[in-house]
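One chain of protein is taken out of this complex; the other chains stay put.
Chain lettering (A, B and C) follows the sequence in which the chains are written, and residue indices restart at 1 in each chain.
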Amino acid sequence: MTTDSDIERAIRENHPALIAYITAGDPTLEETAEYVEALDRGGADLIELGLPFSEPIAEGPTIQAAINRSLEAGTTPDSFFELVDDLDVEAPLLVMTYYNMILQYGSEPAVEPFVERAADAGLAGIIVPDLPAEESEPLREACEDHGLDLVFIVAPTTDGERLETIMSQVSGFAYVQARLGTTGARADVSGATHDSLTRLSEYDVPKAVGFGVSEGDHAAEIVEAGADGVIVGSALVDLIAEKEGPATALEAKAEELKAGARRGAEDVPEPEQP
Amino acid sequence: MTTDSDIERAIRENHPALIAYITAGDPTLEETAEYVEALDRGGADLIELGLPFSEPIAEGPTIQAAINRSLEAGTTPDSFFELVDDLDVEAPLLVMTYYNMILQYGSEPAVEPFVERAADAGLAGIIVPDLPAEESEPLREACEDHGLDLVFIVAPTTDGERLETIMSQVSGFAYVQARLGTTGARADVSGATHDSLTRLSEYDVPKAVGFGVSEGDHAAEIVEAGADGVIVGSALVDLIAEKEGPATALEAKAEELKAGARRGAEDVPEPEQP
Amino acid sequence: MSDSDNKTSFGAYGGQYVPEALMPALEELEDAYERYVLENEDGFMDDFRARMREFGGRPTPLQRADRLSERYDCEVYLKREDLVHGGAHKLNNALGQVLLAKYMGKERIIAETGAGQHGTATAMAAAHLEMPCEIYMGRTDVNRQRPNVYRMRMNGAAVNPVDTGRGTLKEAINATLRDWSKSVETTHYVIGSVVGPHPFPKMVRDFQSVIGTEAREQIREQAGRLPDSVLACAGGGSNTMGAFHAFVGDEDVGLYAVEAGGSTLEIDEERGVAPNSATLSTGTDGVLHGAMTKLLQSGDGQIMESHSVSAGLDYAGVGPELSYLVDIGRVTPVSVDDEAALDAFHRLSRLEGIIPALESSHALGYLERAAGPAADDASGQRPRAEEHENLGDLVVVNVSGRGDKDLETVLEETEKRDLEAAPDVEVFDR
Partner (left out) sequence: MSDSDNKTSFGAYGGQYVPEALMPALEELEDAYERYVLENEDGFMDDFRARMREFGGRPTPLQRADRLSERYDCEVYLKREDLVHGGAHKLNNALGQVLLAKYMGKERIIAETGAGQHGTATAMAAAHLEMPCEIYMGRTDVNRQRPNVYRMRMNGAAVNPVDTGRGTLKEAINATLRDWSKSVETTHYVIGSVVGPHPFPKMVRDFQSVIGTEAREQIREQAGRLPDSVLACAGGGSNTMGAFHAFVGDEDVGLYAVEAGGSTLEIDEERGVAPNSATLSTGTDGVLHGAMTKLLQSGDGQIMESHSVSAGLDYAGVGPELSYLVDIGRVTPVSVDDEAALDAFHRLSRLEGIIPALESSHALGYLERAAGPAADDASGQRPRAEEHENLGDLVVVNVSGRGDKDLETVLEETEKRDLEAAPDVEVFDR
């Protein structure tokens, strides 16, 4: 690992970090801008913005619905990037989208145009839930060329050689999937989380845990188990779908989660600096 | 041929003969008695009474319907025979029914009980539309034993050896089927009738033509072609189904048909007596 | 052919009780049957067999049913007639007859149909052989067997609804016989089972006998010996005789004709209704549709309405050869009721992944009754019940057809009952 990326730095400096996900364009891009600012104010250290794809195979019902709302509102890669162009928040931003959306940007199927535009817009990294390490070379190279992190997911089923391969390719942070299944807020922290963090403990890269985190107490538990950050998505998307004036609620929720994470960190030693 | 049977005599003596068919029990047995008397008055020389069977495969729609009415009215072989017991008309009576009705009369499947009862009731003959010569031996023997005629049908398709066989077994008269198909009144006389009568001309037995005869003019044409009698069924059954006071209509129809037959006979030489 | 009978009958059964007008056609047919079918004139049988192979999908497999074998503590093999083109054994006969009609120079085909299986098979065969085809079908059946009506129409056949009587199979046969009386010179009547006047019962049996001929070879190859028993459902009895014929000479092989017990074997004499179609088990001798055979009839000789949950078994008569084989003790007639047949339908669907025709389900239902867990003593020893003992250790069941056609009926009838083997059929939004 050479110098820390924006993302890595954001996690290490704000340890334990809160990583927030919302779907861009849900319900409109204008509102997304408001929500991003609210999350930033509330203490999110990194913000993932979902660029909607019509076949979100890794998402549970909550985020599926958000994606549908966004698509119905007409969100496109171009309008998404224009939103990001105009955003001005402290937390680095990542785009989370499916591989086909990246491939189709530009006139020919290729990854370069998307990455270039993402870098231009000031995005710090990319997460692609349907791109395993085996298929990631073109995108990884383009990301390196443009100084973006490509975040990989480590699943409860990831083990042995596969884990090695992935960890050798990780940049930014390792996205530790808390449990099998799809995204979606759940009321507990799974045993799989503990197992995964144990397996990963020997790798010197920030680890953030997502899939099912919804409350401050979960965040505390996860950080206590050794995570460097918690990733929260569906719980935030729920607020957007259900509350009036979601911005306020999002800010409060971010505060709760960040506080939870901090609570968890009180019992664990600060991670060693490289 | 030894001595003439009642049936044969009725045909020869009343030449050209009118043979009338109605379904017994249509709509009730009481009314059948009235109709039989009316036909007798109108000039019918022989009267066929249908004993209804649930599967009348040789009948057209008119007689099928009559059979259904009779069955619904509860006609049984016993009530049928009781009707015949009580009838007192000049024309000899025949029963027309399907073979299973004959077989099932009595406690075991056998033909004897039916024939015995028919003879007792004073019936002169039996016609069984689903009993070809090949299967007729038991019934023929029983009929001989009880002095009843068993009338056979000669179809337009009957030819060569089959015709020989049938004609050697005929008693009473040969029922010449005017055309292929089922019973039912039609508006013309078919060419098949002429052909059949030609084929039969060498056999010395009375020939009566049925299937489709409905008017005096048909009767004339048929007799002119060489028939010794005409058989009329559906046209009479139609009157029963359609007219108020069918007895009068039946009598008038019989008169019309008999007159027609006579008209036809004026142009043909009297048949030779044996 | 080794019929212990004279030319046109089986003992006292069979014969030719038809209007005189049809007799010449039967003579002509008899002649054609003897020349083409029995003597393979002009290579008729080779042609027929080749078409059944390429068009019809023969041979059908004989499949060991693993779950049934386990359940019944004996080796159960299924003869898979459900895989024949059209979904039932019916094509064996329909194709044979339409081809024969073609060899005879006939120009037109007519047939009756009840549930529509024989009608669809005939329509397929007629399309395959370019013969104009008309199917008679009772109005009631037309209305409740709509998909089969469509199939016939799509194969180019005309469908003539019959409005008389109850509008079911019996009336359709009557109507077809009436058409034939008119059209006999140019037309062949493709009768749908081993019923009707001679030579139909023999001819249909011969066309269907491929079932048993194949099964006999297959079981010898697969199990190394002849079966202890062969089970087949019996409506008219064509799949039955088809399955049995090759085994009739094998005296150690038990032959079970499983009839539709309907709701009960008891007869409603008053209304002239038999709430079953168990002709062989409960019928008396008489003449129907051209043959002497066992019948469901009143004391007077009127034919009764029969009933079965399975339309293809719902017939008041049965093939004369079966009547004969039952009388001489060669075939054992048994029956299972609607409920047991439905249960067996679900059981095979679930345990073996084969959805059988409701007709065939009767044969399977008898297996359950004779050899199922309830039939045996509940003690650990599992001493066999007598019926189970009689079936033996190696049983062939003829699955005469597939049950796709029966889904609606089965759903409706299942809802009324509490069946052991039925899935709970959730009803989705409509």
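Here are a few things to note about the model shown:
In the analysis below, contacts are C-beta pairs under 8 Å (C-beta built on N, C-alpha and C of every residue); 3 or more make two chains touch, one makes a residue touch a chain.
Owing to the predicted nature of the structure, the values given are computational and were not obtained by experimental measurement.
All shown chains touched by the missing chain in the whole complex, by label: A, C. When the full complex is taken into account, the listed residue touching the unshown chain is A:Gly181, out of A:Pro27, A:Gly122 or A:Gly181. When you scan C:Glu30, C:Glu214, C:Glu259 or C:Glu352 for touch with the missing chain, the hit is C:Glu352. From the set A:Ile22, A:Met101, A:Met167 or A:Leu236, the residue in touch with the chain omitted from the display is A:Met101, counting the whole complex. Of the candidate positions A:Pro129, A:Gly172, A:Gly229 or A:Pro246, contact with the unshown chain belongs to A:Pro129. Within the full complex, the residue among C:Ala32, C:Val76 or C:Met124 touching the omitted chain is C:Met124. Residues 53-58, 60-61, 64, 68, 71, 76-77, 98-105, 109, 129-135, 152-159, 162, 166, 177, 180-182 are the ones on subunit A that touch the missing chain. By the touch criterion stated above, the residues of subunit C touching the omitted chain are 53-55, 57, 60-64, 67, 80, 82-83, 85, 87, 123-130, 139, 142-143, 146-147, 149-151, 153-156, 161, 346, 349-355, 404, 407, 410-411, 423, 425-426, 428-430.
Quick note on the criterion: only the chains that are shown with their structure count from here on.
The touch graph of the protein chains shown belongs to none of the named shapes.
Annotation: 38 Å between the Cα-based centres of subunit B and subunit C. Measuring from the averaged C-alpha position of subunit A to that of subunit C gives a distance of 66 Å.
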